[in-house]
Structures are given as C-alpha cells and as structure tokens.
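Note that one protein chain of the assembly has been removed; the remaining protein chains are unaltered in position.
Letters A and B mark the chains in the order given here, with residues in each chain numbered from 1 onward.
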Amino acid sequence: MSPTFLIFQLLNGITFAALLFLLASGFTLIFGLMRVVSLAHGAFYLVGGYIGLTVIRATGNFFIGMIVAAVAIGLLGLAIERGLLRFVRGEELRQVLLTIGLAFIMADMSLVIWGGDPVSIPAPDFLRTSFTVGDLTYPKYRLFVVLVGGLVAAVLWFLQNKTRLGAIIRAGVDDIEMVDALGIDIKLVFSGVFLVGAALAGLTGVMGGAFLSLYPGADSEILLLGLVVVIIGGMGSLEGAVVGSLVVGLLDTFGKAFFPELAYFTIFGPMAIMLALRPSGLFGRIK
Amino acid sequence: MKRLLTVFMIGLGLVALAACAAPGPAAPPTAPATQAAAQPTAAATQAASGPIKIGIMAPQTGTLAASGKDMIDGWNLYWTQHGTKVAGRDVQILIEDDAGNPDTALTKARLLVEQRGVDMLVGNLAANTGLAVADYAKGNGIPYFLPIVSADDLTQRARIPNVVRLAGWTSSQTTHPMGEWAAKQGYKTAVTLAQDYAFGQESIGGFTQTFTENGGKVLAQLWNPIGTPDFSTYLAQIQSQNPDVVFVEETGADCGRFVKAWNDFGLKGKIVLLGNETLVDQSLLRGMGPEAEGIVSIGKFAEGRDAPETQSFVSDYDKAYKLLPSYYAVNMYTAAQLIAAAIEKAGGNVSDHAAFVKTVQSIEITNTPLGPIKTDSYGNPILNVYLRKVAKRPDGRLWNTVTFTWPSVSQFWTFDIASYLKQAVYSRDFQPGFNATDTLKK
Partner (left out) sequence: MSERWGKLILVLVLLALAVAIPYLTTSFYVNLFTEVLIFGLLAMSIDILAGYTGLTSMGHAGIFGVSAYVVGYTLTKTTLPLEFALSLGIVASILTAALFAIIAIRTTGVYFLMVTLAEGMIVWGIAYRWASVTGAENGIRGVPRPLFVHEYWQFFYLVLVVFVILSAILYRLVNSPFGLTLKGIRESESRMRTLGYNTALHKFIGFTMTGFFAGTAGALYALYNGFVSPSAVEFAKSAEEVLMVIVGGVGTLFGGVVGAAVIIFTRNIVSLYTSRWPTIMGLIFVVTILFARNGLLGAVRSLFERIVQARRGRIESTEEVVTEGTESIEKRGAATHLEN
C-alpha cells in the first residue's frame, strides 16, 4: 500500500464528501428550522442540474449555469413553500408525503423534458485538466468542488453564528413561538430558509452533474446518500452535515478499496450503528 | 362485537363454499390446462379475420426510460417503413410500460396476454423484468421474444422452449472473442472491472475464460455496485496493479462516470482500455464528450459499420428521431424484421404457439442492420461480433466504427456445446481461469 495510493484515496474521499455536504447542508438547514424533511431535495438537485445544463449549453459558461440553476430552484422552492407546504405547517407526516409527491412529479417531468439518456455537464475548460504531483494525477475539477463546499460551509457558518438572521434562525430552532412572540415575521424567515436550502440543492445539481452526470434516478441516489449523511451527522446541524459528509465520503472510498465485498454496507452499516446507539446522530438534538 | 365475529365466520363459510363450488358449471375460467387446450381452437376460428396482436413491453418511466424509448422507436420504425399488413393480416401493436420493475412487468404481461389476448410478447429491458416474464410465459406457453435481455442461462442451462432471444445476445457471447483477441494481441496481464450483478459477472466470465485460455493472466477482478457515483477508488486500484489491459463492463449512468474518471485521472493513453458493448453504446455516447473518443470495445452492433443495410437503417433512424440508433433500437428493429418474416412464412397463422416459435427460430436473414442473423436450436442468435472503436463523424457526433469482424458467432463460441453446458454459469465465484479451474481448456 503505497503512500500515494493512500493520499489519492484520501483526496477521493474528501472531494466526494464536499459534494455530499453541498446537498446535505440545504437539507439540514431546512430541517433545522422548519422541521420539514424535504424528500424533494434529490429532485431539486436533479432539476437544478438539468436547468444548469441547458443554460451552459446555451451560454457556454459554467458559472452562469450554476447561478441560474441556484436561482431557479430557489424560486421553485419558494413557490412550493408558499403555495403548498404552508398549508400543512406543523404536520410532519403530511409535509414529508407532500415532498415525496412533488419529487415523483419533478423526476417524471424532467424525464419528459430532458430525456433519460445520462448526460454529463461539461466543466469549465480551465478545470477540465488534471495536475500531477510526483506519480499522482488528480483532476482539478474535483478540487474545485472542495473549494465550493468549503466556501458554502464558511458562509453558512458565518450567517448562522455571526449575524442577526442567524440569531433568529438559531432561536427559531429552539423555540418558534418565542421568536414569533418577539414580533419577528417567522413566516418570512421560513420562506427564506426554504429558498436558500432549495437553491443549494440546485447549485449542487450543477456541480454534481459535471462529476456524477445527470440521469433519471440520480435524484433518489443522491437523496439516499444525503439522508445517510444527515442521519450520521444529526439532522438540523451544520457541523453534523460537515462531519457526516466526511464520514460517508471517506467510508465509501476506503470501504470500496479495502472491503470491496461490502460496498454498500460500508455506508449502511455505520448508519445502522448510529441509529441503534444514537438515533439523533452525532450532533443532533434529542427530541 | 360477538355479532361481528359471527358475521366474519359466516363470511368465511361463504368463501369456503365458493372455493369448493368453483369448478362447477358457473365456475370462473378454469384450469390453465383446459384453457390452453381451448385457446388454439378459439384463436384459429378468428385467425382469418382478426389482427395479429403483438404485445410490447419496455420501460417508459424510471431510470431505464430513455433506453426503453429507443426500444419502442426502433420497433416502430420497422412497421412505419414496411406497413402493418403481413401475410394478408393486420398486425396490431400494443405497447405497455414495464417501468423497469419486475412486479410491474409481470402485471403487464398478464394484462397483455389475459386481457388483450396478444399472440406473442416482445421486449423488456432489465434482466429481472425479462426473467419474471419468462417464468410467466413458461406457465402458459405464450411465445416470448427477448431482443435485449441477455441473462446467459435463459438459452443455455435453463431453457424455456417458448422463450427465444430474437436479435438478442447472451452476456458472454461478445466477450468470448474479446478475451481471445486481447491475448493474441500480446497483452499478458489484465484487470477486469464490472458491475456486481449477473450481466457484469457473465460478461467478465466470458472474457476471463478465453483470455486465460490463450495465455493471459487476470491479476484482479474489481466489482463495483450498480450506480457507483465515484469511480476514483477503483482507478487507484487498477493503477496499483499496473496491468497491460483493463476490460470493463458498465451499463447506464455508470458508463459515463467511468469514462470521464478514466480520462480525468490521466489513465487514458497510459493503460489499454477495452470495453464491452454497453460501455460505449450509442445511448450513452450521446451524453459523452471527447473523452470517449478512441475507446475500443466489443459488440454485436456498430452504428458506424460500413455496410448498406446498416447505414440505411442508421440514416432512416436519424431522420425519424434525430438520434443515432442504440443497440436497444436496432435489436428491436431487427426483431420486428424477423417476426414479420416468420409471420409471412407461417402464412399469417400464429395461433399454434409452439409451431410459431419453431417458425421464428427457422428464419435466417442476411441483411439486417446487425449483419447476417439466424437463431440456434437453443433460441439464441448466431450473429456477427465486431471490434469497435469510437470515432467522430463528420457532423461531430460520436459513433462506433468497425475495426474487425468475427462472422457468425454463437453463444457457445468455439467450445464444445455439451461440455460448455456442463460448466456452471459465470458468476462472481465462477470465473474460470481466475478463481476456478477451467475444465474446457484444451
């Protein structure tokens, strides 16, 4: 087992974790404040990716695609929150089922609109090459994903811990009635959070589309991984999303390398153990 | 409360009575034996007038929907070109969505056969849907033609007489020549990478057996789960083995991800890559970029094959659907060609199921888009296998061109059929020459 091999696998794990974090962060943000388990998050990812692809094909610019996808999915999320979820606020089961229904519709409609052949989003030219250190060759695009992941984590951390908005959200997580009583328009905050969470999924769709490609079923595959991340990390916790992503990313990579027989169990196993010992996850609050 | 219980008891009694009384005169359509016996006569009386009904099943929703659409498009293209009147009878086509799900496929097969009264079933894509329907067809004798499903044993050790692969293939049919070819090119060592399920295992089994029989050595076999998001970890393992050649089987979205990763991690050009048919099938090439150019693979269809029968099909398909045809499309098209020829030969009489299956198996056509094709006595096609290379067309699209042709390849390759059938079906634990003794080795 050469050190290059280990470094290489470590990089693989971290870059994959960064993508998982991007998805899980939005999911956990929405859950943290609103207690909404948005199972439409995978569909947001997929539709975001497809929108990004369409824009990138038209403009030739990857970053415009990223922005348009994030905005479009953010607005879609806002419409869903205002138009549908609002009517079942506080009813957890109904919320979950509503998002499942929406996920079915979005996935099927994107099949109609974009067809079902797997497509991969072209990464920007300057990221399409690899760099070489010693006998290690590594694609630049994957490091770009880590960069974006880190950036999003930093921004979210700053927003949550250093701003008034963050204070409101943190307070809202603990006691929504209290925040409401203080005269803060919590409904507006709800909508804003849902918008941001959905936008993050849309953005991730473009990032992931260039990495994992887009195809029907990509929505549920990524959602599954995202759920494992938040179950291990703890639902509603940003730190949990970071740690959970790293755990899943590294386990997946090293698991496949060292225990190829157990390819799925390296992910499901830890989740099962976590469920048995601590159903609220590493950083989740007991409820 | 007690009264309710009483009612339930009475209800149970009723059910029991009905169950006992069922075979009586007012009985529902009775045993399949009598049904089967009754069917031909009933069908024969209406044979002269009614249309021939063909039930098509293909995934139209879910993960496999795009390939399912190719199947339907290919099938429909034949009938639009040639009309739906064969041997003086109308051919009626009923298409159902199997959703790529075996439970749905079974329900749809029941619907087509029992409710719509089709004369034959054609299609299904995923092996598990095909196997579910094959078991159903086994029970009632309905002719069932599989142009896509390639599970080896269906036409080998677990043959069902009325289940025939028309213009189809077994998983290892194309990889046998590939292994031998690779060894004869002078490649000494190989690593294989494939999806960890029957299709992958059978494809790799074929390659491994002929590669090792011809002096090659398989250093390692890697198995990735279907739907592997990230191939980087496997690439690292391939690099650390440093083989002369890597043989890869993937399907669906895994293909694009593998090819991209292979390129991104700088392995392209460093290690020789050989693919199976599905790795760079046209359905996936459409979504790939320049990274796919130059990939060498093995297949029974090459859309870039320089023969008039292939090129006229490719350009007709392109005109009709604005796409180059995938193997899903061409197999269904060719199946339609064979079925039409069989109906013609049978004089429009398809009501005797066993006889019709026999007629279908006797058809031989030399100019299908796949090349010459006939069916062996086990119900599997004998057809050309091509060594292919991904190239760019003048219009910028990618396609597979032919660099070498093996004519008339059987599912048994050059092996003695009886001893081949004595050998187990390829699986993860049975890879002759790698983890099992090769009893066929000459």
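By our rule, a residue touches a chain if its C-beta (ideal position, glycine included) is under 8 Å from a C-beta of that chain, and two chains touch if they have at least 3 such contacts.
It should be emphasised that the depicted structure is a prediction, and the values quoted were computed from it without experimental measurement.
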Report summary line: Of the candidates B:Asp70, B:Glu96 or B:Glu303, the residue in contact with the absent chain is B:Glu96
Report task. Using the touch definition up top, pick the residue from B:Leu131, B:Ala302, B:Ala340 or B:Ile363 that touches the left-out chain. Result -> B:Leu131
Query - Chain not shown: contacting residue from B:Leu111, B:Val272 or B:Ala307 - result: B:Leu111
**Report entry** Full-complex contact with the absent chain, from B:Tyr197, B:Tyr321 or B:Phe430
**Finding:** B:Tyr197
Report summary line: Of A:Leu6, A:Ala79, A:Leu97 or A:Leu188, the residue that touches the missing chain is A:Leu97
Report task. Mind listing the chain B residues that contact the chain we can't see here? Result -> 1, 3-5, 7-8, 10-12, 14-16, 18-19, 22, 26-32, 60-62, 96-97, 99, 101-103, 106-108, 110-111, 114-115, 126-128, 131-132, 135-136, 151, 196-198, 225-226, 428
Query raised in the report: For chain A, which residues touch the unseen chain?
Result: 35, 37, 84, 87-88, 92-94, 96-98, 100-109, 112, 220, 224, 227-228, 231, 235, 262-265, 268, 271-272, 275-276, 279-280, 287
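As a convention for this text, only the chains that are shown with their structure count from here on.
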Query - Geometric centre distance via CA averages, chain B-chain A, whole Å - result: 36
**Report entry** For the chain A and chain B complex, residues of the former touching the latter
**Finding:** 2, 5, 8-9, 12, 15-16, 108, 111, 115-120, 122, 130, 132, 137-139, 141-142, 212-213, 215-218, 221-222, 225, 252-254, 256-257, 260, 263-264
Requested in this report: Provide the residue numbers of chain B that touch chain A in the complex, in ascending order.
Outcome: 61-67, 69, 196, 222-225, 227, 229-230, 232-234, 236-237, 240, 252-253, 255-257, 260, 264-266, 283-284, 286-289
